Every structure is written in C-alpha cells, then in structure tokens.
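The other protein chains are all here in position, but one chain of the complex has been omitted.
Letters A and B name the chains as they come in the text, with residue numbers starting at 1 for each one.
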Amino acid sequence: MNSYYAATLLVYAGVDIIACIALNLQFGISGIVNFSFIIFQAVGAYAAAVLSMPPDTANGGYQVYVGGFQLPFPLPWIGGALAGGLLAIPVGLVVLRKLRTDYQAIALLVLSVIANSVITNARPFLNGAAGIAQVPGPFSDQIDPLTQSYQLLYVGLTLPCVLLVWLVASRIVNSPYGRSLRAMRDHEVAASALGKNPVRMKMTIFIVGGIIGGLSGAILVGYIAVWAPSEWLYPETIILFAAVIVGGRANNVGAILGALLVPVGFEEVTRLIPGTIAGWVPPPNLIPAMQWVAIGLLIIGFLWFRPQGVRPEPRRVFEGSPDAEEVDRVRTA
Amino acid sequence: MDLYVAALGFGLISVSVIAIAAVGFTMQFGITNMINLSYGEVMMVSGYAAFYVNQAGVNIWVALIPGALVGAVLSFLLNRFLYAPFQRKGTNHIGMVIVSLAASLMIANLMLPIVGYYTSSYVVDQGPLLRANGLVLTTAQIAIIAVAVILMLAIHGLLRYTRLGKAMRATAANPTLARNCGIPTQRVIDVVWLITGALCGVAGVVAGMNSENFSVSSGAAYLIPIIAAAVLGGAGQPYGAMIGALIIGIVTELSAAAIAPEYKEVVAFGMLVLVMVLRPQGLLAKRGAMAAAG
Partner (left out) sequence: MSARPDEPMLVARDVHRHFEGMRAVDGVSIDVPRGKITGLIGPNGAGKSTFLAVLAGTLPASAGTITFEGQDISRLPTYHRARRGLVRTFQLPSEFSQLTVLENLLVAAPDNRGDSLLGALLGKRYWGDDELRLVDQARSLLKRFGMTAKESDYAGTMSGGQKRLIEIMRALMLRPRCLLLDEPMSGVHPRIVDEIKYYLQSLRADGLTILMVEHELHLVEQLCDSVVVMAQGKVIGSGTMAALRRQQEIVDAYLVG
C-alpha cells in the first residue's frame, strides 16, 4: 500500500466519519429524518471553495462563480462549517416547524433533488454542471499538493477535526440534553408534556448537524480540489443513512463503524474487484451501479435482520444501580 | 400571449400525465398506508418495457398494454415481497419510507446495466395538428389527454359503482373494521397494487411520449410533481389527486413559460412545500389513514 493511497483512505474516512456523526445526531438521536443531508456537505464544500479560490477571472476565467476571496486556512474550513449551519436555518424553519414527520422526510428529499437541479442550471453562481475546479487546499501555496508531505499534512489537519467533532457529539449525546433529545425522538408529545420544546431542540440539532456536515464538505473539497453537482446527488444521503443504520443508530461508535463499513468499506472492497473476471470484461459502469444495488440490499437487509445496527444504542446504567440478582436475594430473605 | 396559450396546451398534457400517475400513487397511500418512493422507478421500467416493444415495430399506443402489465406486476411483487412483510413486522412509517427509497435505488441501478446510460425515445407518429382558440396540439397529444380522461372515469366508476371499489374504500377508511365485515382485505390490497401498478405503468409510457427522451434517471424526476399533486389534493384521495394534478400541471407549465423551462421542478417543489405548510391535509381532507400517519 503506497502512502498516497493510505492518505486518501484516511482523509475519506475522516470526512465520512464526520458526516455520519452529524447525521446520527440528527437522525439517530433526535429522530429528524434528514433526507437532504448531502446539501449541507455540499454547501460547506462550495463555501470553502469560493472562500479559498482566487476570483473567477483567474486561470483564464474558464469558470464562473461567486466569491473568490483567496482566504488562508483555516478560514475556508470555518466558512464551510458556518455555511452548513446557516443553510440549516431557513430549511429548518420551514420544514421542522410546520410539517409532520413523513412530510418532513419527503420535503427534505425533494429539496436536495431541487437544489442540485438549481445549482446545475444557474451557471454564473457556482459554475453550473461543470462545477468548480482547481480548489486550493490549505497551505497548498507553501507545500506542493502533489508531494507526500502534503498528504501527511492533510491527514494531520483532518484528524483533529474528527476528534473535535467526536468530542462535541459525545458531549451532546451523553448529557441530559442528549437524553431529552432521545426522549423527544421516542415520543415527541410526551416530551413536550414534560416541558421540552421539540421545535427548538430539533432546530438546534439541525443547525449543529448542518455545521458539522458543512465542515465535512470543506475538508473534502480541499483534498479533491473539485466540486460539482454530480458529487452531491440525493443518493449520497442514502449512503450515509445506510452507514448509520448498519453501524448502529444513536451512538457515535456506531456512526464511526458505519462510516468505516459502508462508504469507506464499500469503495475499498470494490477496488479489489479485478478488471476481468474469467475473461469477461465488465462494462465500465457496472461496478458503481452494482455498488448502489448492494447499498440498497444492505439497508433492507439490516432493517429486516438487525435494525439496531452492528453496535446498538447502548443502555445507560447509572452508578449504584441495583444488581438484579441482589434485589431478588433481598426479596426471598 | 400566444406563449401562454401554448403553455396552457402543454399544461393540459402535463395534467394528464401527472393525473394518471398521481391517482395511482395516492391510492397506494390511501389503501395500504405506503408512501411508495419507488413509484417513479416503476414508471421508468414500464416506460422501457414499452420502448422495447416499440422498437420491435409495435405502435406505441399498443405498447401501452405491456407497459401497464409490467407496471402492475412489478408493483404487485414490490408490495408482496418487500413492503407487506416489513409492514407486518411492525416497521414504523419512516422505516417504510426508507425501505421504499432503498428499493428505488436498487431498481434504478439494476436497470442501468440493462438499458444503458443513454437516453431513449419512442417512435411516435404525432399526427396532424389541431387548433382551437389559439391552442395548438398534435393528435398524439390529444390522445394522451383522452387516455387520461378515460382512466379517470374508469377509476371513478370503479370506486363508486363496483363492489371492489366499495371494498377498497372500506379498507382505506378502516382496515380492521373492513376485515371484520367480511371483506378479504388481503386480496383487496393485492388488487389495489395491481390496478395502481397498471396506472403507474401507463403513466410511465405516457410520460415518455410527452418528453423528447427519457432515461433511467427520469424515474426520480417524475416523482416530484406526482407527490406535489397527491399532497395538494389530500393524501389518499384519488379525486384530490386529479384536482392536484390539474393545478400542478397548469401552474408548472405556465411558470415554465414565464420564467424558464428548467425551473419547472422548482415550481412544483415550491407548491409542494406551500401546501405542506399551509394546508397539510390537502384540498380534500381524509379521515383515518391520514391521521394515523406521521
């Protein structure tokens, strides 16, 4: 395994872990079926891109986009995260406040389809279908992005982000706030009868998830240097849902596991499929198509056989909890 | 002004296509409580079935029949072997939505290696132009509208005047009560999926006729105006879906003329959100299944 491959794997893993943790906060913990998740990663990527790139007249002016402020690291990444959070506000205000659960899911799904279509058609905004290219990664003006040291640097930048996101998510999930979120997920009406404001909690987590999702986009775009509508079609959200379902809902370990098994694992496994199988050369697009079929099967399979995922939501036992046997002993005494 | 009259003409055809599809979609929800997000993909598959028959030299109008058949069978199998088992298992509403989404992904991607990535088109003889009051439509387009009208009347007749229709309405209103009254709800549901599947199939072929070309990715695109029409009319209400289709079809075509054709879907989406926010129960509110959902 060469180091470029390892670095790519690690960066992709980091991005996917961050995205899955965000989706898990929204879906697994809080019960928000955010079928539009990918647009938050997308807005983060676009924001980071237009913040870090030169004005669009540069490089011969072959692309047209807004912004172009050439800001240094870490501003584009912060900007990406903020963009994700900002996008969550109007979307959340409409969808989360007013709609019932299944309508929310559908509206969000359709939103991500429409958003993709609009960005594709509105060329001067973000260069339409062609997307944005030559996005400079952090410190790419000081270290040549094609070198091994840059790869190392990028992994070194991604890792703390993963740790930070994991820390934030852990603190949320394992706190009384996390407990209230899970209660709201289990029975929203009962939670509000106990004084919890479900709309406020959902908006909050929607924005937090948007921020984290935006960050994942910023990290990704700095590495792959391009970003186009084809990168964020609505099925991308479904992969992340598959990851969260497979890995295990409502816990960060499950989210990490899911990220490693599904988006990362899948890519790697299919890479191992040989170019020819017993003399037959599969058509070039067969593998990706079969990947999607497998994702679908994975979702259906897990929902049928193991809906709680590989690592289920942990049961919270408090210190001093009576041991079951102990109590029985007391009764018979 | 001519532009708008022409748009109105296109609107009528749009209405026809959406109506056929939306009635089937909404009946699936109304009677089996299933938001079938694979509906668009089944339309696409049926469209391709008709395509191959068309390529073999059969007139596209005759090809409506294999299209309907494929739609019926595929929808029936989808429910029998995927949706119903999950529902029996007690999967919640959102779980079912995720299942149907996964199924749509699988169907689309199984079709890709078979039919390829390129777009396809039907061989349709448009026939002579017909003009009335500034409206200009080809005979083929008029025929599409006629098909829609016939099917709407057929559904109306089915629901209102046949025993099966009554059984369907009873099952939709209260499945347990219906079963206790001796209605074979399981068989009714099977028939519902066959009939709505046939509608889905016809809609897929007609949608293909109405566009210059279609491809595997058309499936997802079809779904947006269909959902919009169904929600606008009131989820589970076939007559509502007809009205919803009327409104969505006309408004999207008029706005396409006013703004730009690429933003047709955006308008449909905007209307969908507006309805969901302002009047979630739709124009013709329905008791029972609607209240249970969410």
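Assume contacts are C-beta pairs under 8 Å (C-beta built on N, C-alpha and C of every residue); 3 or more make two chains touch, one makes a residue touch a chain.
What you are looking at is a predicted structure, and each value in this text was computed from that prediction instead of being measured.
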Check: Out of A:F73, A:F125, A:F139 or A:Y177, which touches the unshown chain?
Finding: A:Y177
Checklist line | Residues in chain A touching the chain absent from view | finding: 168, 171-172, 174-180, 182-183, 185-187, 189-198, 204, 208, 250, 313, 315-318, 320-322, 324, 327-328
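Basically, only the chains that are shown with their structure count from here on.
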Next item on the list: Could you put a whole-Å number on the gap between the CA centroids of chain A and chain B?
Entry: 32
Next item on the list: Using the touch definition up top, name the residues of chain B that touch chain A in the complex.
Entry: 35, 37, 82, 85-86, 89, 91, 93-95, 97-99, 101-103, 105-106, 108-110, 112-113, 117, 220-221, 223-224, 227, 231, 260, 262-263, 265-266, 269, 272-273, 276-277, 280, 293-294
Item checked: Complex contacts: residues of chain A adjacent to chain B -> 33, 35, 94-95, 98-103, 105-107, 109-111, 113-114, 117-118, 121, 234-235, 238, 241-242, 245, 283, 285-286, 289-290, 292-293, 295-297, 299-300, 303-304, 307
